[in-house]
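Pasting a structure here, questions to come.
Of the protein chains in this complex, all but one are displayed in their positions.
Coming up: chain A.
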Amino acid sequence: MKREHQETEAGGGGGYHVATAGDMTGAKGKMTAGPSMGTEDDDCGVDELLAALGYKVRSSEMADVAQKLEQLEVAMASTAAAASDDASVLPQIASDTVHYDPSDLATWLDSMLSELNAPPPPLPPPPPVAASVHHHHHRFDVSTASAVSEPPAITTVAPLRPSDAYDFKPVPAPAAASGGRVVYGLDPQSEMIVSPRDQKRKRTCSPSSSSSRGAEAGRARGSRTEGASSAKPAAAVPVVVVDTQESGIRLVHALMACAEAVQQENLKAADALVKHISVLAASQDGPMRKVAGYFAAAIARRIYRRRPLSQVDRALDSPALDDLLHGHFYESCPYLKFAHFTANQAILEAFSSCRRVHVIDFGMRQGLQWPALLQALALRPEGPPSLRLTGIGPPQSDHSDALQQVGWKLAMLAKSIGVDFRYRGFVASSLADLESRMLLERDGNEGDRDDEGEEEAVAVNSVMELHRLLARTGALEKVLRMVLAVRPRIVTVVEEEANHNGGTFLDRFTEALHYYSSMFDSLEGSGGQAAEAGEEEQQQHRAMAEAYLGRQICNVVACEGAERTERHETLGQWRGRMARAGFEPAHLGSNAFKQASMLLALYAGGDGFRVEETDGCLTLGWHTRPLIATSAWRVSAAATR
């Protein structure tokens, strides 16, 4: 066993991390290694060894771990019996455990079992960049490549089993260095189930570039010499994917590592990680792959964004495309429908017994919210009121009058169901450009219908529009003042339920990752209304909806400053903002809740969706995660002058 050599050279206690095993910030090696420790393995078995080293077993894995320990015991016993040379087998196994983190007992056991039971499949040649990438776990300090302090004289023991005979290329150090060979703290779950023997082989790299690597890493630990010799696997080769869940976790960690690198301005490392993420993502399935793909693309965009926006980028920013994707998003999952239905219910209730009503919509788009309101108004027991609708939309790049077309359609619908309807469209690139008097003023030709005696009841509706204003300071306050000036009976606000606007880039990234993962999951689940759309159509809707979300992801991750418009904030934050602006909450009634619940019952995958009520606001989420929140507001008594 050559291990002892390396240990002694690294400096006495460095190789034996008994002392630091309990301290997670120390080097991550599992400590057994040398023959001196081998005897322990021989007699007491695994348990005592682990306990002595302060291994932490996660409680969720207890049963699993126990079972595996049993299996391992059996396997070891049988192997020991089978092998001709007892003494060489067990120390071999024991020494192989050096590379794994004590806290991840389950993974270690898995690797042991897999080694003993079945040889792992032969490794294809690793992609050069991937080999230099490590996963980051934020609990651990970063240290430079462990192999750095290894003397080049390490050789490996002749393999005992055929599994070790396969070809494995060690990572060439210079290439690795140029690729940004940053070694992050070892995350247990990100470990590959690769024979540790291979990892020893990997570490045949020269220490000459260690200093440059150290500089690159930028976060060399002081205790490098101490910890380095202990098992830090030199490379994580994405080869033996044991189970998708594991690689999914690895993927998440890779993403987090990448984001952290970006935050640290370590762009080379981030770049390498992005490529690694793409590789990992390919091994995934379904929503996770797509989410990872979008996030990776967004990070890549952020890394390379020095160059100015190209023609393609500008074309992709067109509002028409956005509306198209938005429409598909509407069809593919219930979030927008939920938003519309709950907001409409609040508006209806606020308008009860009013003869003249005015709705101001901050984001008209294709006007999908209003047919239902028109229908509900038409069927009012006291008969429909006269409805005026003011729609606000962004300037269209191709000069088509989308806003007017929508108004036309709504007018035709209103006519056919007998609701007196008037429409006005406003084009504004930002809501802050509007003035309250513009919204309130009427068209000239009202004729004799304009009885001044009847005051108009106004409702302001904003579905996922307010968060854009946060990109410019003071814009939101200005708009809310304008809303106050309009003197609405009710203001309905629907926003994404997430904090994509606070803290550091890493915080935002993490939050967005969780949020959009849930979103994408729910897209998989929701089947949509079975009656209308065929399977293919559903898939098309879903694909477009994913693209729609992908654009949001890109904005959240890659953009900054005024460009970053997707500044989502949580319901709590919005509550604060509205209260400060002079609004008080209006509780959404049980009708809204019932309607929302029924709406979800229609969706196949409706099992995953949850409607919840918190303090008068309704949220719709996927499993335990709320994703969209509707709230209603009135002008508070204090604010009315």
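Rule of thumb we're sticking to: contacts are C-beta pairs under 8 Å (C-beta built on N, C-alpha and C of every residue); 3 or more make two chains touch, one makes a residue touch a chain; residues count from 1.
The rule we apply is simple: contacts and distances are computed from a predicted model.
> Pick, from "SKP1 component dimerisation domain-containing protein", "SAGA-associated factor 11", "F-box protein GID2" or "Histidine-containing phosphotransfer protein", the protein name that UniProt gives for the chain of this complex that is not shown.
"F-box protein GID2"
> Based on the whole complex, identify which of A:368, A:475 or A:559 touches the chain you can't see.
Touches the omitted chain: A:368.
> Could you tell me which of A:67, A:352, A:397 or A:416 touches the chain that is not displayed?
A:416
> For the chain left off this view, which of A:392, A:599, A:618 or A:632 is in contact with it?
A:599
> Which parts of chain A are in contact with the chain that was left out?
Touching the missing chain: residues 341, 344, 367-368, 371-372, 374-376, 378-379, 381, 383, 405, 408-410, 412-413, 416-418, 529-532, 591, 594-595, 597-599, 601-602.
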